[in-house]
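For this view, one protein chain was removed and the others were kept in their places.
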Amino acid sequence: MHEASPPPGPQKEPLLQAIDITKRYGTFAANDSVSIDLFPAEIHALLGENGAGKSTLVKVMYGLVQPTLGELRWQGQKVVLAGPSQARELGIGMVFQHFSLFDNLTVAENVALGLDGKETFAAMSARLAQVSQDYGLPLDPKREVWRLSVGERQRIEIVRALMQNPKLLILDEPTAVLTPNEADQLFIVLNRLKSEGRALLYISHKLDEVKRLCDTATILRGGKKVATCNPKEETAASLARMMVGADIGEVKAGSARATTVPRLVVNSLSLAPDDPHGTHLQSVSIEVKGGEILGIAGVAGNGQDEFFAALSGERLSHAEGSVIIDGKSAGQLSITERRRLGAAFVPEERLGHGTAPRMKLSENALLTGHAASHMVNRGFVDKPATLATVDRTTKTFDVRKAKRDPEAASLSGGNLQKFIVGREILREPGVLVVSQPTWGVDAGAAAVIRQALLDLSGRGTAVLVISQDLDELAEIADRIAVMFHGHLSEPIEAALATREKLGLLMGGSSAGQSAGQKEASHAAGA
Amino acid sequence: MLLVLEKRAERSAVIAITSPLIAIALTLVTMSVLFAILGKNPIAALNVYFVEPLTDSFTLMEIAVKATPLVMIAIGLSLCYLANVWNIGAEGQFLMGAVCGSWLAVVTNGTGAGPWVLPAMLVLGALGGALYALIPAICKVRFGANEILTSLMLVYVADLIMDYLVRGPWRDPKGMNFPTTAAFDPVATVPTLIEGSRLHSGAVVACIVVMLAAVMLGRTIKGFEIRVVGAAPKAARFAGFSSDRLVLFTFAVSGALAGLAGIIEVAGPVGVLQPGISPGYGFTAIIVAFLGRLNPIGILIAGLFLALTFIGGEGVQISMKIPLDLTKVFQGILLFYVLACDSLILYRIRLITPYRKAADGTA
Partner (left out) sequence: MGLLEAIILSVIAASTPLLLAAAGELVVERSGVLNLGVEGMMIMGAACGFAGAWFTGSTFLGALCGIAAGAALSCVFALLTLGLAVNQVAAGLALTILGVGLSGLIGAGFVGEKISPAPNLYIPLLTSIPFIGRILFGQDLFVYFSVALVAAIWWFLYRTRAGLVLRAVGDSHTSAHALGYPVLKIRMFAVLFGGGCAGLGGAFLPLAYTPFFIPGMTAGRGWIALALVVFSSWLPGRLAAGAYLFGAVTILQLHAQAFGLGIPSQLMSSLPYLATVVVLVLISRARGTAGSAAPASLGMVFVPDR
């Protein structure tokens, strides 16, 4: 039913064809016989969940990864891409999801590194100024990258790709790091590139964007192609079904969600960053009541990491009363002492922060459990107790693993995240602070985790969720505040937090702020 | 064709056990080639090097004597390396332990002091080593100075301090101007285990240290803390473990063990404080720590093996006129192979045919 729709306009020859691409890592097939045709003057979406094989496919198209089987055809001719430079020579440009930038080099040096170096540095700089002006993407060539915002960094990536005058531009999840407003500006640029006759491959898992922007969509699931279709003719639900393969269970709010007293209070918390590239927290105040989920929205790099560290106690704040957990001043307490007050924490980074990757799950249970449980007895570790925690978490949260006690790194992202969240929830914390709870996690695991957070708050816990995913916050949060440049906005009732309003706040607009406040107070009065 | 590394999903338990053995085998092969280049019969040389010392009770005991400081220092170093703290100045801490302990032996020399002298010397030795090790540790924690370079620089300084003392204030007036202290009194000497041999009770101390370290690393929260800080520093901070405190702790413990080894060596087999009391124990212990896979029992075995190379090295020097430096070459090569083989625990090597060449072939 989802046959390839004929390309719009007169019949054209495909610019790039990927034919039966298979890429195996050991026994695991990241791509299994995937074919895709990209046409000029068309924006082609590549849709799929995390782990569906999107990144592998574009790495093959950019010469970064060699396919195990299959071939690429460029304008009808078979090509073998030995590396990205060869792809660039053909006219393929790429904007990475994880920017391939060099923090300590200048903008101009970063751009130069993405080019073939056949022109002088001065000539390149002049052209950089020209291109960035032409497309309305302003950049200061002499600034070092670490001084720039995330949006500006993406601009470097785009300008760098445009300076090669590419026939095909691949963009890997470009809006993941942008505010809604910045995303709109990006779409203007992309539509202009399309009108110039370029082909664009747009990788995303955001369905509304794809429906708005793209002419054709290819959907991947589990490394295989599911369908190629016209996204404008599909509904978000039908696209989602193709991506996930089944209807996702609705997350249901707990029935009795009476909010009670504030259990986590932050009072005018200011904190200088501990590394030169960090964000300064500016007098952040917030209250989270028992039984409520409070969401912190915002584009990455606006102080969320610093805020999490200040709440968890990985960084101490010396002002009296800046962090209060269940009525006790905790600003100067270590993370262990805060855990003993009944707080629990889930950091954004699963491997390396939330867990020690090369240690067993039982040892990773001990990692946070040693503070406030019976795992340690007079300095000696009670190994059976740590294993029991693993078993309990496995059972309650359906953690799939190859053996009873494997290394953390051997679990899939979703299963490891379920373990990390489950490990904390099983301790029945009074306060839970969780950052990006479902980042890069498959839809099934995400639903389990969100439901668990809702259930926990239903039992009277104060839950603070830091997330970049507005859909997620809309689904589970009772109130949403926005972090921008180290400032935290007043929280808005979730029911009143429209995408536009949050978007303005995420872009630093104070108009959104006052509007939000007004409506929030209005709602409270009603 | 091309060799590439591929990360394993889990560390390979088989290779974790066999890797030191593979490394030793590869080293022996390399050494045979080296002997042949030096114009010696490899089989005969390896026989003198590795087999003959094992056939004689005197050299067997001598191996235990040499292994004692190696094992004690290496245990301390393994704690540092597990925590990703790079103390490479154990040689200096060994010397400072020897110096601090010897101070008591020198001032009580000939005064007829009681049997409290030796225990007090041991305490002073451990304390001296620990304090000396805390210098780079504090420089690192307080100022962020690289501990590799500072701890290593202090080795040269310790060597000069000892040199000054034995040539200056502590020189034995009856010593014919040799740079040495007077021979220690019996109360300042570590008792031997077997009458008439050099095997002393320091070997027992080393075994106790091994057992304590095994219990600490395997069963206690402190051991867990050390391993987490080394393996995943950010996760360790999340667990509430302070890496700064651990830097001080591991440096202090390894310094204390090196210092204790130093004073035991001086008060045991040597009997006086003089230059050259260490044939590089502090550096060889680094190899012992890695060859033993940073595991206490492994270190005990590795320490005995490297002690064998010292004895064997002396053997080939005497009987085959091969310079003593060969032992260092042997140790360096061994460490290389150990590190290379350890890499296979985390990675597997795969042979791949580059796509490009294969495609060119068909085109």
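For reference, chains read A and B in written order, and residue numbers begin at 1 within each chain.
Here is the rule we go by: a residue touches a chain if its C-beta (ideal position, glycine included) is under 8 Å from a C-beta of that chain, and two chains touch if they have at least 3 such contacts.
Computed from a prediction, not measured in an experiment: that's the story for all the values here.
Residue A:G114 is the one among A:G114, A:P174, A:G331 or A:G369 that touches the chain not shown. When the omitted chain is restored, the residue from A:S33, A:Q75, A:S100 or A:S373 that touches it is A:S100. Listed residues B:V48, B:M96, B:V247 or B:I287: the one in touch with the omitted chain is B:I287.
One chain of the complex is left out; on subunit B, the residues touching it are 3-5, 7, 81, 86, 88, 135-136, 139, 143-146, 148-150, 152-154, 156-157, 160-161, 163-164, 167-168, 283, 286-287, 290, 323-333, 335-336, 339-340, 342-343, 346-347, 352.
Residues of subunit A that touch the chain left out of the display are 63-66, 83-85, 88, 96, 98-105, 109, 112-114, 117, 121, 274-276.
Criterion: only the chains that are shown with their structure count from here on.
For the pair subunit A and subunit B, the distance between mean C-alpha positions equals 47 Å.
Across the complex, subunit A meets subunit B through its residues 26, 66-67, 80, 82, 312-314, 334-336, 339, 345, 347, 349, 352-359, 363, 366-368, 370-371, 376, 379-381, 406-407, 409-410. Put simply, subunit B touches subunit A in their complex at residues 6, 9-11, 219-222, 224, 227-228, 231-232, 234-240, 346, 354-356, 359-360, 363.
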